[in-house]
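Excluded from the complex is one protein chain; the other protein chains are retained at their positions.
Our next item is chain A:
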Amino acid sequence: MALEISMEGIEARARELGVDLSTVDLDSITLPAGEDFGIPSDDEDFLRDDDPMELEMGFANIVVVDNLPVVPPEKFEKLENVIRKIYSQIGAIKEGGLWMPVNPETKKTYGYCFVEYNTPQEAELAREKTNGYKLDKSHIFAVNMFDDFDKYMKVPDEWMPAEIKPYTPGENLQKWLADEKARDQFVIRAGTFTEVYWNDARQKMPELVFQKQYWTDSFIQWSPLGTYLATVHRQGSQVWGGDDKFERLMRFAHPQVKLIDFSPGEKYLVTYSSHEPSNPRDTHRVVLNIFDVRTGKVMRDFKGSADEFSASGNISVSGVSWPIFRWGGGKDDKYFARLGKNVISVYETETFSLLDKKSLKVENVVDFCWSPTDPIIALFVPELGGGNQPARVSLVQIPGKEELRQKNLFSVSDCKMYWQNSGEYLAVQVDRYTKTKKSTYTGFELFRIKERDIPIEVLELDNKNDKIIAFAWEPKGHRFAVIHGDGPKPDISFYSMRTANNISRVSKLTTLKSKQANALYWSPGGRFIVFAGLKGFNGQLEFYNVDELETMATGEHFMATDIMWDPTGRYLASAVTSVHEMENGFQIWSFSGKQLYKVSKDHFYQFLWRPRPPSLLTPEKEEEISKNLRKYSKKYEQEDQDAFNQLSEQERKRRKQLQEDWEGWVAKWKQLHEEERPYRMELRDGEASDDEEEYDTKEVEVEEVVDVHEEEVPFELDQE
């Protein structure tokens, strides 16, 4: 390292060479182009060591084919044609990209050749497909990546004991949870900057924790429990965390990664990329990697054509339904599953292979989802054979793969499934055709998962023809809200899965008429909900208390595009992201709808609250706290009051200071103004008045003839 060269060493060397160091201007020394004299640059270009983009310029797209027949010059062309035929099936060989060296003495080939493609992906594919290819009995291809040769050459011949690295204690990744003021963090991305802030509602402004320019190439994402912040780059993905400095914890190489997804327990990270084929008729090639977040190891990779990975297209993100792998079984990250043609492939994370070595066969399945807490899959099969075979929703237990419950549905046009977040209920929104098949109406099938035999209840809206605009379960609760209706002012209804005297009977709580809303946001703690009219509705917000069935407040964040509750349900953020140029920024509201503060940022792309892991308290303990809330809150109330007093005191001081500063300016100006008076008078030809009202008022009457107009007015005597 450059820094390790001591000044004494330099001086000694200078004396040796007879150079007087004091006459040398060190800054004027420039190194010849392309030469660094072994001094590494200070600009640490991260991921340089395994930067595949750089390799693309090198030899990553070349494969070496070994075990070819050794042929004399007469047969050279024939062999070349055979090889060309085999390898051009996989991808376009670069012009002059096939090279078979010839021994200059014997004029025979060496028995190997090089094939160069346009992309490393094609080369990779060629290696996969043709390694072990039998040309004839005695010539079985051995295909390797050109770059791998280096790697294999470096393997020492003798076994060496692995070096055991000393244990270095890691950082406390949960430090942010121990904030003294119990604040929450959020990250924003605006312009080229990514910034993490504390939401300091007491001070009515955010407090910067960490800021970095060009932190990510495309987007950022928190892991589900908030431990990591993931950034996405051309070369792969990285996760950051720890104390307030957000050190890099791990990087996951995946060239041209487009999408990432954490498992719910944040043990694994799934990355996705899709590569354009060199032959435009081919489909895109898709690469998926599943990494272990802590070790950075690839646990399993999946490669294939884009078709294989987009068996159904419900939520389409750049051509694929993301996430392709859906994680199940709660926070243990035990299973993940993917929808295929007529199958659901369920993998388990112990061996990262298919559960029972085979996929779950379900003819024509189009959608499935996991229970958020239990290893149960809900799947939907549409109507078949023109209505002869009914559509069905079934619940399948994993790993047993036994069907827990099934429900057949008739004349179904579409179906959506909503799990309640503690896995107690499943609502299936079913759109059915009317008898004439000209229109559809909507109903709900409500499954009670935790009850015996999983009873199903059918719920229809009061007005069956209403369109469903939004549906949302109360987190950890038994209620749900539905926005329904036609036209610009839909209604919002609340239902409970319980009635007063029968806890397994659904009942309607209330319907609110004519609301300007198209989205529902329950507080993470339940009880409170915000109806938002986003986009077309200009950002109307209504804060509603579902326990009391009353509106707490209404607000507006003009043109808001996103609404996010903080993980504790204390605050709400509304943001205008960069879908258009105007009004970009965010506002923070209290849960009850009081606007706390507002920040404007140009080119505002993302706002994300840092998630919190679930509470470690037992339900009993939580119960006890909420019962004795007054006792606990006393301390915080005092702190709030102190902070408030301090704030107003500071504010008073600041204002006083500003006023005094200003008066200083004014006094100076007044003095200068006075000093300049004689000069000013001179400029005005001795006119005495400066700015005071010293001039005389003269009254002048001017009569001006504007227009003379002659008109004959008929005079009628009998007008009366």
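Before moving on, here are some points about what is shown:
Just so it is clear, contacts are C-beta pairs under 8 Å (C-beta built on N, C-alpha and C of every residue); 3 or more make two chains touch, one makes a residue touch a chain; residues count from 1.
Simple rule for what comes next: contacts and distances are computed from a predicted model.
The listed options are "Eukaryotic translation initiation factor 3 subunit I", "Geranylgeranyl transferase type-1 subunit beta", "Vacuolar protein sorting-associated protein 33A" or "Ras-related protein Rab-27A", and the UniProt record of the chain not shown names that protein "Eukaryotic translation initiation factor 3 subunit I". Annotation: of A:99, A:149 or A:558, A:558 touches the absent chain (contact as defined above).
In the complete complex, the residue from A:180, A:350, A:581 or A:710 that touches the missing chain is A:581.
Residue-level contact of chain A with the missing chain is found at 538, 558-559, 580-583, 585, 600, 655, 658-659, 662, 665, 669, 672-673, 676, 679-680, 683-685, 691.
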